[in-house]
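Other chains dropped; remaining ones untouched in position.
By written order: A and B. Residues from 1 in each chain.
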Amino acid sequence: MKIELNGETVELAEGASVAEAVHVAGAAERGVAVAVDGEVVPRGEWDTSALREGQHVEVLQAVAGG
Amino acid sequence: MSLELAGRTWESRLILGTGGFRSLESMEQSLKASGTEIATVALRRVDPAAQGSVLEVIERLGLFLLPNTAGCYTARDAVRTARMAREAFATDWVKLEVIGDDRTLFPDAVELLRAAEELIGEGFVVLPYTNDDPILARRLEQIGCAAVMPLGSPIGSGAGIRNAYNIQILVEQAGVPVILDAGIGSASDAALAMELGCDGVLLASSVSRAKDPVAMATAMRKAVEAGFEARRAGRIPRRLYAEASTPGD
């Protein structure tokens, strides 16, 4: 299935989890947050919550700033 | 005398932003030289190519991480960014920025208040970047912000404190700590902010973009201490004419 991951369309296996999306995004182990369709997904639910076709996934991490 | 913010006490009254450094090495040495205990970071989309990590630097130095909502133009964006930050860094604290336009980077009073109210309702410790309007500052205080952080001049402008009178008035009326945020260009600006009665100074570009960031970080540490101690020491009044310092002159 296709999802939009940090603004780019990527192909994931049916029912792939948020955790997999995070992995694909190339995020570090820590200091990472995920929002699916604008809603924050707690780290504890990354493995269990499955993604659906066409969802927008934002994977953010810390950068120098402010 | 230590600074108290939201029930926590800090020895240093200087808060550093991590933006604008030429390298992580320069950032790390500057943070160390500044003596700061708090460093701000922003949230952006994961960039797998990124070398090293600002997080590691902050942890290695044992600093308190303060996420900001830099780049947000609406309360909605800022609130979402704050929630993501809470998830990413397991902290309730947030430096709340809600910008009105990209030339001045001045805060938008309306959206800022909206976001602050929302986040405080969700249990955040909100440190709002605001303008030098004492009325807006009081509103932010009344809705429960842990501090107010007025600007001296536009972010990164290095123009110092353009309206020292408003900062003085804002400080006189404030019931929460006042952190001068944005506009500091050199050490004398930081000292002046403290002499005006601010409880602390937050700066980034003046150090990170200086020719020698580490030297400027050291200068800023001393300047904030100097300004704070000068305020407490009780300065002499300003006069138009002279006042002899030697008897019989």
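Assume a contact is a pair of C-beta atoms (placed from the backbone, for glycine too) under 8 Å apart; a residue touches a chain by one contact, two chains touch by 3 or more.
None of these values were measured; they are calculated from a predicted model.
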Per-chain copy numbers for the entire complex work out to A x4, B x4
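Keep in mind that, in the parts below, only the chains that are shown with their structure count from here on.
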CA centroids of chain A and chain B: separation to the nearest Å works out as 32
Given the complex, residues on chain B that touch chain A span 17-21, 27, 40-48, 50, 53-55, 65, 67-68, 70, 80, 83-85, 87-89, 95, 97, 204
Within their complex, chain A touches chain B through residues 6-7, 25-28, 30-35, 38, 40-43, 58-66
